[in-house]
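To start, the structure under review is shown below, and the notes come after it.
Left out: one protein chain. Kept in place: all the others.
Think of it as A and B in the order they're written, each chain with its own count starting at 1.
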Amino acid sequence: MADNTNAAAEVAAGAPPGMPQLDVSTFENQIFWLLIALVAIYFVLSRVALPRIAGILAERQGTITNDIAAAEDLKARALEAEAAYDNALSDARAEAQRIAGETKAAIQADLDVAIEKADAEIAAKAAESEKAIAGIRAGAQEAIKEVAKDTAKEIVAHLGGKADARSITTAVTSRMKG
Amino acid sequence: MADEAHGGGGLSFHPMDQFQVKPLFGSYGDPIHWYTVTNVTLWLGLSILAVIALMVLTTSKRDVVPGRGQSIAELMYGFVYKMVEDVTGKDGIKYFPYIMTLFMFILCANFLGLIPMSFTTTSHIAVTAILGFGVFFAVTILGFVKNGASFLGLFWVSSAPLPLRPVLAIIEIISYFVRPVSHSIRLAGNMMAGHAVLKVFAGFAQVAAIAPVAIIGVMAIYGLEVLVSAIQAYVFTILTCVYLKDALHPHH
């Protein structure tokens, strides 16, 4: 914007008032310089700036595409690794289960053998004991029979009778059985 | 704003003086030849430098991750490129450098004109008429070269009822020839009006009582002018794209 003092001086000097835009005498000057400016800007843009920016944008697009592809690749690899890990984990789990089962079976077998052996021993001991008890019982019956016979004989003798050994034995035996 | 010539009270307004074309060297009365170096030359040259600074220097590093300047350059590029692609279609892309030239020139000239004491090259009808008629002739010639006589189908609205078509054709032809006039006068008029209003508000600041209001007014109008500068560059460019589309695809 032109300063006022200048403008006032120009008006005083006889410059035409009105619109400078309609001053035809300046047109060819403006048009000449405008054409030069347009051509200059056109060449600067079309030769230098626009190809360069297009190149930068294409390069960025390429980089982004590459990066996305790399990221996809890494993601696929991560998924693969996860699958492998899962596989290994389930394998290990199955193995552990197998080992545990085997161990359990072995222990069960040992246990069964031991229990059988113990059962057999217990049965043997029980039979022995029963035998001993039966012997003792038989011994005891015999002794009771003797005692009863003797006692009966003595009692009969004391009562003044003559005890018949065979009838006493028969009586005692029948009593004992009864 | 008329008071300059007729002396309005105590105030002196010179809203149009800012548009005066003056020789850069020498005094005011010197004749202006076509080759004379004037303030027009200076500010057109600064526009070129601004375009170079904005589009070339900022992108010299070719960063994949752009910095501030490069982002601006890429933003401009993407903005105009998308505009051309959206409006004219794929076959308009090869005219992209021309449209980019227009956009960058008008944008830089408009913004440089907003610097106080500067000269607004785009406020001159001579400048914008060259731009507007340049687009008009380029588009018309291109239309005839690309489509031959069928380019005239642009004026024959085949979707309208038959009796209406001649009337519509006349209207279309008139509007076609008004295009370059409105195209150029819109730009020059917007810039001229805004700057003249700025000057008028600045003139009110000569009275101490209303000076604060006037200065606030100047600030507000200045903000509006920044907006108008960008919008006018955008409008000029998008209308160029629309005209180009008509030339490439003349059938409605």
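Heads up, the rule we're going with is that a contact is a pair of C-beta atoms (placed from the backbone, for glycine too) under 8 Å apart; a residue touches a chain by one contact, two chains touch by 3 or more.
In this section, contacts and distances are computed from a predicted model.
Undergrad: Can you work out the missing subunit's protein name as recorded in UniProt? Choose among "Cytochrome c oxidase subunit 3", "sn-glycerol-3-phosphate ABC transporter ATP-binding protein UgpC", "Peptidase" or "ATP synthase subunit c".
TA: Choosing among "Cytochrome c oxidase subunit 3", "sn-glycerol-3-phosphate ABC transporter ATP-binding protein UgpC", "Peptidase" or "ATP synthase subunit c", the correct UniProt name is "ATP synthase subunit c".
Undergrad: Among the chains included here, which ones are touched by the excluded chain in the whole complex?
TA: A, B
Undergrad: Tell me which residue among B:Met16, B:Ile32, B:Ile48 or B:Ala129 touches the hidden chain in the full complex.
TA: From the options B:Met16, B:Ile32, B:Ile48 or B:Ala129, the contact with the absent chain belongs to B:Met16.
Undergrad: In the full complex, which of A:Gly18, A:Gly135 or A:Gly161 touches the chain missing from this view?
TA: Candidates A:Gly18, A:Gly135 or A:Gly161; residue touching the omitted chain: A:Gly18.
Undergrad: Any idea which of B:Lys146, B:Arg165 or B:Arg186 touches the chain not displayed?
TA: Touches the omitted chain: B:Arg186.
Undergrad: Can you list where chain B touches the absent chain?
TA: Answer for chain B: residues 1-2, 5-6, 16, 83, 86-87, 182, 185-186, 189-190, 192-193, 231, 234-235, 238-239, 242 touch the chain left out.
Undergrad: Touching the hidden chain in the full complex, which residues of chain A are there? Just list them.
TA: 17-19, 22
What we mean here is this: only the chains that are shown with their structure count from here on.
Undergrad: Okay, in this complex, where on chain B does chain A touch?
TA: 4-5, 12, 14, 16-22, 28-29, 31-36, 38, 40-41, 44-45, 47-48, 51-52, 55-56, 59, 62-64, 66, 70, 73-74, 77-78, 96-98, 100-101, 104-105, 116-118, 121, 123-127, 130-131, 188, 192, 195, 198-199
Undergrad: Chain B touches which residues of chain A in the complex?
TA: My answer: residues 1-4, 6-11, 13, 15, 17-23, 25-38, 40-42, 44-46, 48-50, 52-57, 59-60, 63.
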